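Note that one protein chain of the assembly has been removed; the remaining protein chains are unaltered in position.
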Amino acid sequence: MSGHSTYEPKNPVAKWFDKQLPILSMSHDFLVFPTPKNLNYLWTFGGILSMCLVIQILTGIVLAMHYTPHVDMAFNSVEHIMRDVNYGWLIRYIHQNGASMFFIAVYIHILRGMYYGSYKSPREILWILGVIILLLMMATAFMGYVLPWGQMSFWGAKVITNLFSAIPFVGDWVVTLLWGGFTVDNPTLNRFFSLHYLMPFMIAGVVALHIWALHIPGSNNPTGVSVKSGQDTVPFHPYITMKDLFAAIVFLILFAFFVFYKPNYLGHSINFEVADALKTPEHIVPEWYFLPFYAILRAIPDKLGGVLAMGGAIVVLFFLPWLDTSRVRSAKFRPIFRQFFWLFVINVFILGVVGANPAEGWWIIVGQFSTAYYFLHFLVIIPLVGMIENPKPLPASISESVLASQPKGEPAAQPAE
Amino acid sequence: MKTLAKLLTAAALSTALLAGPAFAAGKAKNAQDIDFSFEGPFGTFDRAQLQRGFQVYKEVCSACHSADLLHYRNLGESGGPEFSEAQVKAIAAEYEIQDGPNEDGEMFERPGRPSDKFKAPFTNANEARAANGGAYPPDMSLITKAREGFHYPWYVSPFIKMWTGNGGPEYVHAVLTGYSDPPEKEAANAPEGKSYNAYFAAGPWISMAPPLSEDGVEYSDGTKASVDQQAKDVAAFLAWAAEPKLEERKSLGLQVMIYLIILALLMYLVKLKLWRDVEH
Partner (left out) sequence: MSTLDSHDSERRDFLYIGTGAFAAVGTAMAVWPFIHQMNPDASVKALASVELDLAPIEEGQSITISWRGNPVFVRHRTAAEIEEANSVPIEDLPDQDARNANLPEGTPATDVNRVIDGKDKFLVMIGVCTHLGCVPVGEAGEFDGWFCPCHGSHYDTSGRIRKGPAPENMPVPQYSYVSDTLIKIG
């Protein structure tokens, strides 16, 4: 993708075509793209995420053929899909659980990037594009959750759109604009449907940029050491493609388990009741993938403060490449950071648990403590650890680290090219 | 750093211990677990039970509770009670369905057809409330998915529920069989016209009087119509009503799972072969 391809098709028709539209040489470059040979299975989640996006778009297009975005009919039209449309239940359950699978994969993908320092130079833009994708995913998932028009859909929409009312001076005006009325109502449902259909294609666009940005420096790898020579890499196809495919199939087994055996496990029973604008459910909780952020929102006992904290929890990710002061990428060689990394993961998990429980009693204190730690991790721990930590010696190259980890007695063969 | 980790763990644990019991269960008591035939990865509905459950719904529940998402034709579809086509037609024809307008612009009543929706006992929510002392009898179509019979402390709930589910059908059974005399201290402030039911989600006072009675329906298959049996049957019927594609889902699921596991093994072999010559 960088510079002109050296590939030239042999077939004269292909040659003629490729000269005018170089799709063939581009795909060829894509397939032979040199990729570090020491990537572990955590690197397969990029491919898995692409698969998730495609699955969501395909099933979503089908659902849109049968769904009615009207407050009087939305709930029943979803049930019509579940009951009457041929394989409608299957396609809807795939889409519904697909959102969760998408977030499982994206969180693993992000944590992998954090652990191995994939956000560091020369990959800051790649990382920032990734955070933009995350934001778009969140907006898409939120709007999609509103469409079935159950109780949680409605009240989730109401609470989240009300976040904007915290904006000084223009807040109420913005919320009315978002609603198209005096509360979440038919105009809101209609625009959410429209935007929910639009945003996946925006995601696809940013994904294309994300992959483009990946192909300039190439993939990071578990050692964090840059590729030095051809010895360090394998061509993307078939080595990485087949490994990614294998991982994708394993991921699909988990996916299918939920779709076929626990389709409503990740949902909320209250959403099987049709939206009622006059009656709030006792306990409003977002889907699991929003819980940590929801906990941060509730941790601040001030409306604007809570909204800013929740927004800040994502915005801080944009600055991660510059907050990290360490010269070493991979946590493999950063003994102190590594421990803080796992503390961070545990803390996010605690935030998730806090988000799932009512904001009462001890939960408030734990939530505030965890929220503080979340920001502490990014704003204090990461810069400080980078400065004071004494990293372990890095291997000279990927090949060297691979050889060092080989069991003794095996002949070291040359890498296949 | 280590201390920090310890502190965090301690904080989390103490939270669990202190807050757990207080918030884990709502007000309602946990429903008794029932071994329904449709549970588990291979479970299917018991046709006879669904037919009996429909009878209970029709003769008892449907006096107040609608089931708007159901059509009479569903009763004959595979994976459900599987009444014969003639039976479905006969059931539908028992109801007078409003149709129209006719040539004169008037609405008229005609016998129901399989394609009709289950006839609702009330024409709208206000009428339903007015007829039931202000309490709205909820629609039954999705009730087993909209209610939870099982409540566990938060730190075990996700793990137990992965196995047991939310206990929606159990909730229906528990509410139907769970009427009792109120405890002494509650009895004094008993609301007018309400019954005590410790399993009711918005309880413990429930507007619905105990609906089932011993031999309140007469089963044609000779099953003894105890209150417990009727409650189980109607819970099973409502579980089907909420998830009519359950059997299709599980049987397709088995095929997909077998396929994916074989494909994963093959892909793993492919990957191994391919990478055999690469040090990685």
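Which chain is which? They are A and B, in the order written, and residues in each are numbered from 1.
The criterion applied here is as follows: a residue touches a chain if its C-beta (ideal position, glycine included) is under 8 Å from a C-beta of that chain, and two chains touch if they have at least 3 such contacts.
On a predicted model such as this, the values are computed, not experimentally measured, just so you know.
Given that one chain is not shown, which residue among A:Leu90, A:Val366 or A:Ile381 touches it?
A:Leu90
Among A:Leu58, A:Ile211, A:Ile253 or A:Ile300, single out the residue that touches the unshown chain.
Here the residue in touch with the unshown chain is A:Leu58.
Using the touch rule from the top, list residues of chain B that touch the missing partner.
Its contact residues with the unshown chain are 71, 73, 77, 103, 113-116, 259, 262-263, 266-267, 269-270, 273.
Please give every residue of chain A in contact with the chain that is not shown.
58, 62, 65-66, 80, 83-88, 90-91
Keep in mind that, in the parts below, only the chains that are shown with their structure count from here on.
Can you check how far apart chain A and chain B are, centre to centre, with Cα atoms defining each centre and the answer in Å?
So the centre of chain A lies 34 Å away from the centre of chain B.
Provide the residue numbers of chain B that touch chain A in the complex, in ascending order.
1, 4-5, 8, 11-12, 14-15, 18-19, 22-23, 26, 41, 68-69, 74, 138, 141-142, 145-148, 154, 161-162, 166, 168, 242, 244-245, 248-250, 252-254, 256-257, 260-261, 263-264, 267-268, 270-271, 274-275, 277-280
Note which residues of chain A are touching chain B in the complex, please.
Residues in contact with chain B: 37-39, 76, 79, 82-83, 89-90, 93, 234, 238-239, 242-243, 245-246, 249-250, 252-253, 256-257, 259-265, 269-270, 272-273, 282, 336, 339-340, 343, 346-347, 350, 353, 356-358, 360-363, 366, 369, 373, 399, 402-403, 406, 412-413, 415-416.
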